[in-house]
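Structure incoming, see below.
With one protein chain held back, the other chains of the complex are shown just where they sit.
Think of it as A, B and C in the order they're written, each chain with its own count starting at 1.
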Amino acid sequence: MQLQQMYQEIILDHYKNPHGRGLRDPYDAESFQVNPTCGDEVTLRVRLDGEQVADVSYEGQGCSISQASTSVLTDLVVGKPVGEAFKKLDAFLELMQGRGEVEPDEDVLEDGIAFAGVARYPARVKCALLGWMAFKDAVARAEGKA
Amino acid sequence: MQLQQMYQEIILDHYKNPHGRGLRDPYDAESFQVNPTCGDEVTLRVRLDGEQVADVSYEGQGCSISQASTSVLTDLVVGKPVGEAFKKLDAFLELMQGRGEVEPDEDVLEDGIAFAGVARYPARVKCALLGWMAFKDAVARAEGKA
Amino acid sequence: MTTTVSAPLDVAALRADFPILGRTVRDGKRLVYLDSGATSQKPTQVLDAERRFLQERNAAVHRGAHQLAEEATDAYERARALVADFVGARADELVFTKNATEGVNLVAYAMGNAATSGPEAARFLLGPGDEIVTTELEHHANLVPWQELAKRTGATLRWFPVTDSGRIDLSDLDTVVNERTKVVAFAHQSNVLGTVTDPAPIVARAKQVGALTLLDACQSVPHMPVDLHALDVDFAIFSSHKMLGPYGIGVLYGRAELLAALPPFLTGGSMIEMVRMEGSTFAPPPQRFEAGTPMTSQAVGLGAAVEYLSELGMDRVAAHEHALTVAALAGLAEIPGIRVLGPPLVDGDVADRGGAVSFVVDGVHPHDAGQVLDDQGIAVRVGHHCAWPLHRRLGVPASVRASVYVYNDLDDIDAFLAGVRETQRFFGVV
Partner (left out) sequence: MTTTVSAPLDVAALRADFPILGRTVRDGKRLVYLDSGATSQKPTQVLDAERRFLQERNAAVHRGAHQLAEEATDAYERARALVADFVGARADELVFTKNATEGVNLVAYAMGNAATSGPEAARFLLGPGDEIVTTELEHHANLVPWQELAKRTGATLRWFPVTDSGRIDLSDLDTVVNERTKVVAFAHQSNVLGTVTDPAPIVARAKQVGALTLLDACQSVPHMPVDLHALDVDFAIFSSHKMLGPYGIGVLYGRAELLAALPPFLTGGSMIEMVRMEGSTFAPPPQRFEAGTPMTSQAVGLGAAVEYLSELGMDRVAAHEHALTVAALAGLAEIPGIRVLGPPLVDGDVADRGGAVSFVVDGVHPHDAGQVLDDQGIAVRVGHHCAWPLHRRLGVPASVRASVYVYNDLDDIDAFLAGVRETQRFFGVV
């Protein structure tokens, strides 16, 4: 069944037990992103500490894919330098836009490699990217401020 | 050749030697009509004398069909009661919109029956009606005034 | 619904006209197409009509004097007459647009253009203090153009709320539609809930206060007999692609007298009377509203679609869909953890409800539910179905929608119901 390729155990685990969920203070910038076709939304906050991503907190509603990928995002970027976080973002973007043709690098994406199956469903790619786009936007805002 | 059916001698004669052409004073009302696809136009004046069409004068540019049919119009309506003129107008309209299926009545339309062939070319029907529409409009204006 | 019809649709036979239904998806699953509310499939007869036109008599319409141009113009205008006849209107009351959305925008922009038009357009004038009325269950196509018109003119947008069971709440009709109201725009049938609204009380009240009415008939004209003159609305819109016809063409109906006074919207070739560099005058309707080269072959295809539907009989189409809808609702009612949006079955039946069944599965996001259904070959729509405010009103971010048409049968409904149970099983919510 193809479905199992998309809904990997890792994804369902993150969906049922999301990491880092909830909005926290203090934060440097916040981003609100919405998926216009399904109405899914995320509000995501970033706190930077110099060049480090000190915290990412978020709240929102959405499908298993969008919720799980935001949870994975926090695991991947919190505590990392912004430059490294953006490398991961680029790798995740490449994976998701690869139509299932891109081989993910587990060293970079860790649990994120579970989304390889999602990349074969173009309509779901936006779901997987929702939190990541919010992160990108929030960091840009935070750096704009600084 | 189908063409001869459309360009009857009568039509070509009226085209080359139009009756009643030129704008004359006095008049009760004037109408300007244009064929939006080809730019053909006619300015037509009507003078009523009580219930009689006392004069129709016109000027314009257009194809043989539009010029000839306006010439025929003046022959048919000048000196006639308005009611009779409108009966001829209705008969001519019916003929022209009949797609070549309507048998014209020579007693009513006289030279106008020559246009039976034109009715088979829908794109030319508007040409044949240009002067007649101007006449209808001018009479309505003249009567509105009176 | 109490339609009495001689014989039901012969679905097995007519499915042969839709070769796409024979294909498989997702590793060999039979395609169960339940997304006709978004767009319908098109029968071979429609495709053939369009192709025949293009290979035998294609030319620019209303512009040429040669034989091909004559034949093309005849085919185009014949299609207009066929469609007009299908909805109880006169041919010159029908404007071809690119889709239903353009139709609403046409009316909204043309009303805005009344400000720079002659006195005959004064009845369409709109400004601060004036009100535009719509409803909370509208498709975005019948909401956003009015929001924008309000923004451009300073008029105020008001709306009818929606009841818990998903019907337009008309209890404040006389307040919502009042002397300040210029136009009332509402859906004949909701694309999410299937709820059918009787236009009569709204039209009566609008007439009382001199407001215009616009009926969104996108989900009614394809699915039931509709007689626009009998409904007595001022404007109506619908889309070809939802009624077995081609993409790229929709219809705006306007009462003859109103179209005659309405200022133009899109301008350019074929809609003019006279053009000078200094300014232009415009042709009478419907040409005034059909700027540029029209969707010629698509009109011919739409003509073939209404011929196809007329042959089936719209009463029979409605009865058929009603039977499928009742079966779907009855089946869903038996599955715990399913919340159906809109009017429920009462004693095994429901009135004024067309064939759109939207629902949520407790514990499973609609997107995820749709994915499991898709994996089984069942094509449904997930999301807010371009009716975001309605979803907000009903307290759900999104829903799953199954929508039926002439080619669906009870096997499709059974497959769908089994698919919903599989969704719950897959996500472990049962």
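FYI, a residue touches a chain if its C-beta (ideal position, glycine included) is under 8 Å from a C-beta of that chain, and two chains touch if they have at least 3 such contacts.
The structure displayed is predicted, hence computed values, not measured ones.
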Option touching the unshown chain, where C:11, C:59 or C:345 are the choices: C:59
Where does chain A touch the missing chain, residue by residue? 34, 36-37, 121-124
Footprint left on chain B by the chain that the document does not show: 1-3, 6-7, 37-41, 61-65, 121, 124, 127
Hidden partner sits against chain C at residues 19-20, 23, 25-26, 31, 33, 35, 38-39, 41-42, 47, 51, 54-60, 63-69, 97-102, 104-105, 109, 113, 115-116, 136, 139-145, 147-148, 151-152, 157, 159, 239, 241, 246-250, 264, 266-270, 272, 274-277, 279-280, 291-298, 367, 370-371, 373-374, 378-383, 386, 388-389, 392
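Everything below uses one rule, namely that only the chains that are shown with their structure count from here on.
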From the centre of chain C, which other chain's Cα mean sits the farthest off? B
So how far apart, in whole Å, are chain B and chain C when each is placed at the average of its C-alpha atoms? 45
In whole angstrom, the CA-centroid distance of chain A from chain C equals 37
Cα centroid separation, chain A vs chain B, in Å, comes to 76
Quick check on chain C: which residues sit in contact with 2+ other chains? none
Interface hub residues of chain A, defined as touching at least two other chains: none
